[in-house]
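Below you will find the structure I want to go over with you.
One protein chain is absent from this view; the other protein chains keep their places.
Right after this comes chain A.
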């Protein structure tokens, strides 16, 4: 019995020690180093121009206007977060739908047809899969190169600029594969749109 008591005391002390080391010292040390060396990145990679915050480079926004580059399909969530005055804030999540059901087929058909209708120049081309599917986070900031190029003609026409100008901007905000092989070549949707609007250059 006495030995159990000792063990209990040791265990409690051990819990205290591990909590302080792993739960306090470790995260504080990492925070300190991060804020010192990667201040911008540790705080959300916010795009700030002339004192105004235009979004995080890493969080997708929803674009539906013809003058903008569209991203992945977004499932809106305007119910979870609110600002101090109680106004709804935008957030998004994944669909968690199975891609093997007939309901899903109808959903994809509907989306693909709508996208073709908005991009009349591409009516004879199949729609890149990124444009009709939701992402894993629901907040995917990127889109594939194929999906971006699909929209060039539409954006150029609405904005009355040349397709080369749109392509240049897209290329400027395209990230290649790591070491040329890992991951995918992707376009940052928000940055392209801010550049199209002349906010980023």
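To be clear about the criterion, contacts are C-beta pairs under 8 Å (C-beta built on N, C-alpha and C of every residue); 3 or more make two chains touch, one makes a residue touch a chain; residues count from 1.
To be clear about the criterion, contacts and distances are computed from a predicted model.
Q: Assuming one chain is omitted from the figure, identify its UniProt name from "Potassium-transporting ATPase potassium-binding subunit", "Xanthine dehydrogenase family protein subunit M", "Chromate transporter family protein" or "Molybdopterin-dependent oxidoreductase".
A: "Potassium-transporting ATPase potassium-binding subunit"
Q: With the missing chain put back, which residues of chain A would touch it? List them for me.
A: Touching the chain left out of view, chain A contributes residues 4, 7-8, 10-15, 17-19, 21-24, 26-27, 29-31, 33-35, 37-38, 41-46, 52-65, 68, 72, 76, 78, 80-81, 83, 87-91, 93-102, 104-105, 108-109, 111-113, 116, 125-130, 132-147, 149, 175, 177-178, 181-186, 190, 193-194, 197.
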